[in-house]
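Every protein chain except one is present and positioned as in the full complex.
Chain nomenclature is as follows: A, B and C, assigned in order of appearance, with residue numbering initiated at 1 for each chain independently.
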Amino acid sequence: MTIRSYDDVPVRPANLAGPAPEFPWPDGKRAAMMLSFDVDAETYATSKDPAHAERLVSMSYGTYEARVGMPKVLELLRELGLKATFFTTGWAADAHPATVEAAVKDGHEIAHHGYHHLLPDPGSAHIEDELAMGFDALKRRFGIRPIGYRAPYGESCDELRIALKREGIVYSSSWRDDVRPYRQVLPDGAPGVIEIPATASYDDWMHGMSTRFGPRSIFPKEHVLSMWKDELDEIRDWGAMVTTVLHPQVSGRPMRLRLLRNFLTYAIECRDVWIATGEQVARHFETCERADEGVAS
Amino acid sequence: MTIRSYDDVPVRPANLAGPAPEFPWPDGKRAAMMLSFDVDAETYATSKDPAHAERLVSMSYGTYEARVGMPKVLELLRELGLKATFFTTGWAADAHPATVEAAVKDGHEIAHHGYHHLLPDPGSAHIEDELAMGFDALKRRFGIRPIGYRAPYGESCDELRIALKREGIVYSSSWRDDVRPYRQVLPDGAPGVIEIPATASYDDWMHGMSTRFGPRSIFPKEHVLSMWKDELDEIRDWGAMVTTVLHPQVSGRPMRLRLLRNFLTYAIECRDVWIATGEQVARHFETCERADEGVAS
Amino acid sequence: MTIRSYDDVPVRPANLAGPAPEFPWPDGKRAAMMLSFDVDAETYATSKDPAHAERLVSMSYGTYEARVGMPKVLELLRELGLKATFFTTGWAADAHPATVEAAVKDGHEIAHHGYHHLLPDPGSAHIEDELAMGFDALKRRFGIRPIGYRAPYGESCDELRIALKREGIVYSSSWRDDVRPYRQVLPDGAPGVIEIPATASYDDWMHGMSTRFGPRSIFPKEHVLSMWKDELDEIRDWGAMVTTVLHPQVSGRPMRLRLLRNFLTYAIECRDVWIATGEQVARHFETCERADEGVAS
Partner (left out) sequence: MTIRSYDDVPVRPANLAGPAPEFPWPDGKRAAMMLSFDVDAETYATSKDPAHAERLVSMSYGTYEARVGMPKVLELLRELGLKATFFTTGWAADAHPATVEAAVKDGHEIAHHGYHHLLPDPGSAHIEDELAMGFDALKRRFGIRPIGYRAPYGESCDELRIALKREGIVYSSSWRDDVRPYRQVLPDGAPGVIEIPATASYDDWMHGMSTRFGPRSIFPKEHVLSMWKDELDEIRDWGAMVTTVLHPQVSGRPMRLRLLRNFLTYAIECRDVWIATGEQVARHFETCERADEGVAS
């Protein structure tokens, strides 16, 4: 790794994009929620160290996803009549094809989430490989060329977002810096993909999972519902959006599914929240953007 | 340790077993709870570093188990008329024989939990020794050849589960990947022992213990009861099972025992939950499995 | 770093100042609250490692401040009719000038918070540079020579507080050792700047933010409001003061803003709490101090 000094820290916003446009939501909705899940499967462990592959109980937290978590999450979405985006690692597609296939059959969106869920740290040798292998697995297994991407470990870098644009990705859902979608601006000033920022407080891993490799505290329904409702209610007042970062290996656990059912029921009953997939949000953004450019030109 | 690369990560589920069979529970019960405790005693500390043996206050958290925690837990189980499985380290059997003997006399199941509670990391030199010394201690002290096993630190590897089968263990309760028992499949495709998966949220160490070597947050009754009831209630709706991973050195502390009494009373009052030992769950599984094979053949 | 032994630990209070004077608050108020925010922007990450500048999602937590957090906090303060102190890093002033300018226009106080938010560890080569560059950025961008200072990472040392005095800083708000302002005493016994101690429990980062580099637990409204009200209520009984250490990148998040709105509304409705900027508190202290010296002489 190159040693960097403070002379190397550029004095400009980390994000060069202008303010997010305040486009209206469809059908007169007041706010939006992009409903999405990350399908990491066992890569939650192997992505930290490939040797974890032989630590069978640590791996089993990830295996829960295919055996129980995904079927239960899909069942819940059917009950509630909701469609979601599943950011799926290539490894999960290859190792658990039937599980992911079930999401495809239910009409959910499958999007790109790397292959081995490797952290896209700036300068990492694996960035292009992870991208190519992820595309390949989704194509090979399900004939799908995804238009959405979420960075493993919620991290990104210039090399990666330039590659996303080049590969025809339409939207990314990784950044944490806004409450509305916006178009990324690449280092050379060219427009990048649409960014649909993720909402950290809807990352179920923060509140509901503890393992030998990540001994977080686990919080009950009352605790998490209070935060999830507050976040949504304030966003409704702002006319903005939230983006969930749920994981079937967390929210597919019994008490977590109960909590998620409760929260999604609340969101539906608000009636003013557009609950949509990443693709729907991105296509709506494109439409508004084109209309806006039409007006502007 | 061998350096491993991502080429070494196999592209298949970490668990080769098929879906867990949905056998009915006995007596028309709707769901099941395997009630079990891990008797680590002072190995909770020495298993991390043998030098802890001379750090007397750190050791004293473990000693609490024999002096107060076990007697209080046994008293509670007598009051509630419940039988449980005690996964007991060989060291605890040798250092605190009277404490474990009291559990035997009360009719509880004694099962294998290693000798020094050493982590069965893949390739560890101590895996076979831990197994042999644990069997020896239980036989020598109580004349018991256990049929159940729980992995120290909730970790396992192929070498260990092959050894469990060879040694005549009937069931393991270590994996975290299901809500029903299933039969393990060994790397060569042969059937392994029955797995009765553990439920991480019922690990009292996660919510109720903080020491100099593990500074977790401690949560009150309201917090833990909400989670424990939610987990059980959802499992009742699924017709599945939970498996507790309690520790007399945690749940035998005054405020934790109060909480456990409250939770177990709730579980009993549900009336549709079969509260059983690991042995009872495993024998029931065997019976259903044989019946199933009879039908299938 | 020099190796230090216990012979080097001086046997005297770390703070040589006498007891904080119990000056009355203005307008017959019973207690006071210094309302202040730290504007770190992306330096929250780069101050730990300049290489974070290329980790774009990690950076984006800081960028949220300029894009959403600051505008929302300023809007809230306008709604409630409150003025606050914004301790602003020079980097934030240079990279997000319009954001900080908006605070200036609303009549809030801008104070010094370093340039790159570098930890002022004793003996650090950057202590004087951070100070000079911070002054320069605020002067160059907004024509402001700040009179208040808060130490990055809430740390300080003798070299720094001597420099603050030399540079004409009137007050610091960094120490955690009192519930009333007092005048610092420098190592040579000379009077230093006024210290308005910060209240750790009003640091929103402790309760409401979790990132890849700081995986804290996040707590809901009920949890934080209970603590914030208790702290204020007890301080009202003491006739003392609290000092908030809020961050627009935390309290500007939707659910955190809702919480802050709730808390500030409560503080206003108490009617006996003087909610003031650091400058107001410091000037009031100077007036009381002079009056006191007049009486004493």
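In this section, a residue touches a chain if its C-beta (ideal position, glycine included) is under 8 Å from a C-beta of that chain, and two chains touch if they have at least 3 such contacts.
What you are looking at is a predicted structure, and each value in this text was computed from that prediction instead of being measured.
Q: For the chain that is not shown, enumerate the shown chains it touches in the whole assembly.
A: B, C
Q: Taking the entire complex into account, which one of C:H96, C:H116 or C:H223 touches the absent chain?
A: Only one listed residue reaches the unshown chain, and that is C:H223.
Q: Can you work out which residue in C:D106, C:D121 or C:E289 touches the chain that's missing from view?
A: In the complete complex, the chain left out is touched by residue C:D121.
Q: Just to verify: which one of C:D49, C:E128, C:E155 or C:D292 makes contact with the chain not shown?
A: The missing chain is touched by C:E155.
Q: Please output the residues of chain B touching the missing chain, sorted low to high.
A: Given the touch definition above, chain B has residues 42, 46, 49-51, 53-64, 66-68, 72, 91, 94-96, 116, 118, 126, 210-212, 215, 217-223, 253-255, 257-259 touching the missing chain.
Q: Could you list which residues of chain C touch the chain missing from the display?
A: 1-2, 4-6, 8-15, 19-20, 121-123, 151, 153-158, 161, 174-179, 197, 200-201, 206-207, 214, 216-217, 219, 223-224, 226-227, 230-231, 233-235, 238, 240, 242
What we mean here is this: only the chains that are shown with their structure count from here on.
Q: Using just the Cα atoms, superpose chain A onto chain B and tell me the rotation angle to the nearest 5°.
A: Between chain A and chain B, the superposition angle is 90 degrees.
Q: Between chain A and chain B, what is the separation of their C-alpha centroids in Å?
A: Inter-chain centre distance comes to 35 Å.
Q: If you average the Cα atoms of chain B and of chain C to get two centres, how far apart are those centres in Å?
A: Chain B and chain C have C-alpha centres separated by 49 Å.
Q: Could you list which residues of chain C touch at least two other chains?
A: If we look for residues of chain C contacting two or more partner chains, we find 217.
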